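For this depiction, one protein chain was excluded, whereas all remaining protein chains were kept in their positions.
For chain A:
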Amino acid sequence: MNAVVADITYRAMLGRKRIWLLALLPAALIGMAALLRLIGGPDEHTAVILMEKFSIGTMLPLLGLIAGTGVIAPEIEDGTIIHLLSKPISRPVIALTKFAVAASLVAVFGAVSTFVAAFLLIRDESGVAYGFSLGALFGGVAYAAVFMLVGVLTRHAVTVGVIYALVWEGLVGGYVPGARSLSIQQWAQSIADRISSSPFLSSDVSLGFAVPAMIIVTVGALVWAGQRLRSLSLTGDE
């Protein structure tokens, strides 16, 4: 880890308008929970649906995309990354630091807002709040790593990320059972399911598969991103 790289990356992510991108969805989640609470019928089932569909199903991949690509892709695009790469610092260390920033942002904005929203709805009933926030935490970390890799691999990171989140996880994962075991969203849900005792929550993927898969994907994405950064080429305008 490199403190200077982390400092610059945090400033880039939080110092300007991009913080609103990160804050918007969590604010919407908490807002929805508050609204449900106000109008009176928050029950465990509603809470689980909100967590499944919105928190883990929508907000988390988008936050992962914003943070994961945001820590590196714009810098590669406009060439500022050279400032960091033209220094005697190992490139994998730079990648790891950028990932840590992205992961911490997804954790704070994703997992914390998930906990707050669930707790607002049903307190700690059946461990739903704990389960989903922990699921969001681990899922968010994996998303951050994968989307940072995408940001290093292609200049169309956001497009690729949106296609992955919408088409793969949303559509294919919804209809093709086998694809579900290769979905970060399902892994996050599997963690939530294990911790929560709620009967409304079920998961297709076993924890024994989800946790190792998450670790492998995260570590693999980081190693790949670090290596890819070592060979980052500038083509110039010629």
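FYI, a residue touches a chain if its C-beta (ideal position, glycine included) is under 8 Å from a C-beta of that chain, and two chains touch if they have at least 3 such contacts; residues count from 1.
Note that in this section contacts and distances are computed from a predicted model.
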Protein that the absent chain corresponds to, by UniProt name, given "ABC transporter ATP-binding protein", "Cytochrome aa3 subunit 2", "Response regulator" or "Heme exporter protein B": "ABC transporter ATP-binding protein"
Name every residue on chain A in touch with the hidden partner chain. 2-5, 7-8, 11-12, 15-16, 78-80, 82-91, 230-238
